[in-house]
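Note that this complex is displayed minus one protein chain, with the remaining chains in position.
== chain A ==
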Amino acid sequence: MNDRRKCELIIGTFDAERFWRDPNLARLPSLPDSEMENVVMAMDELLFPFCEAQDMLITRYRMNDCHKAYLHAIGFEFRSNSTDLERPEGGSASRTANIFDLITSADRMGDMDPQWLDGARLSPFAVIPGADRAASRYGLEQDFPDVETVQTVNSKLYSTDLNRRLGLRSDSQTVYSHEELLASGLTLLRQGPFLIKDEFGVSGKGNLLIESEAILRRVTSYLGDQCSKGRLVRFIIEPFLHKELDFSCQFHIDPDGTYRPISVQKLANHNFAYQGSFTADDSLLHLLQEAEYFEVMKLAARELYQAGYYGDVCVDSMLLTDGRIVPIVEVNARRSMSLIKHHVDRYLEKHSASGSMTHVTVQFACDVTFDELLEKLDREGVLYKPDRGFGILPLSANTLLINKVVSESKGIRHKQVKGRLYYSLIEGGQDNERLSAKVKDVLSSLSFKIVG
């Protein structure tokens, strides 16, 4: 029984910000990409590195059998549901339900044995509405702050305010009307391009770079229309800073307030969209030590704890081209892609290896299976295995194939669809770029077209 109490139920959704955001807030112009939304819905399979032996991972769509068998074979020990929580072709209506809503309303967690849940601890990727309800429904131990606190500290308004309270230089300002956005935006434009940030914008969405007065006027007019329909305008604006490097710091705040630093990861971002995480090198760590960056992180942790938050935190930071460090760009009071990468690193360390995490976006119409992809990678000698010591470790399968499943379930075959493969790149003695190119060659040979 004691052993059973140590088990964790790992579960989450990667678009947590959507559930924290006030639906009454006006939105920046955007063109929804339903295929990428499907990919995001399938990303919960990336949570397996958080599992230890006997832990259970619950995913919206059951994990791919071949992928799971591969992960088990290389030493990841976890169990996961083998039925879908909802049909992948659920469509846009299903997007209003988060994973906690799904398991609460369905009154079951896929095909998992309810006995197992007895005494297990709920370990969410992010605390979003419904997490506490799901824990109560299944009698799971819950040790996380209330959702209102989590919502507050994840808002970009909190990050802006935190900079001020810590006495850090911040050029951000909050605007509360489209008129104010236009007036302040015109002032900023005199100095150069600036950013409009949504309070709960995420990587690649909810940020808009304004480079001209015409586009600023178009955006403010679009927001003005929403305002006349009763929506509230609240955005953060700041000058566009020329950066040398994006990086992030992961730390944990224990329930008693103890600060535990975890890792620093360099991030590859393109146009604000996450591309990958790489372990920080000694020169960056030295620079951060010199700049007393970690002291700022400690102070940020103290402020977060005083606001009622404890748990995992990922703070996004920047090194600018002029050498200035911006320690707090954004606080993510949740787990993160970089923390997943850190957990993969912990696994790799056991095999005396190290890696980076990245992804490739593809388009395809072919009928390729994940098994075929793994086989081909293996045949070409680039599928990671502990005894091989290098290669790629595929971290996801559903994100690659989900839109094919959706399309076929609608009776449409051979439609060109988008997919994304997340993977760890484990160098060993191999050249990173050659390995990366090899992965892309394998995907191309299976008729995947690389688009990003």
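Simple rule for what comes next: a contact is a pair of C-beta atoms (placed from the backbone, for glycine too) under 8 Å apart; a residue touches a chain by one contact, two chains touch by 3 or more; residues count from 1.
We take it that contacts and distances are computed from a predicted model.
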Candidate names "Cytochrome C oxidase subunit IV", "NADH-quinone oxidoreductase subunit J", "Branched-chain amino acid ABC transporter permease" or "Acyl carrier protein"; UniProt protein name, chain not shown: "Acyl carrier protein"
Residue of A:H72, A:R108 or A:R218 in touch with the missing chain, whole complex considered: A:R218
Contact with the hidden chain (one of A:T59, A:N81, A:N207 or A:S396): A:N207
Residues of chain A (touch criterion as defined above) contacting the omitted chain: 29-33, 36, 204-205, 207-209, 212, 214-215, 218-219, 222, 271-273, 361, 363, 416, 449, 451-452
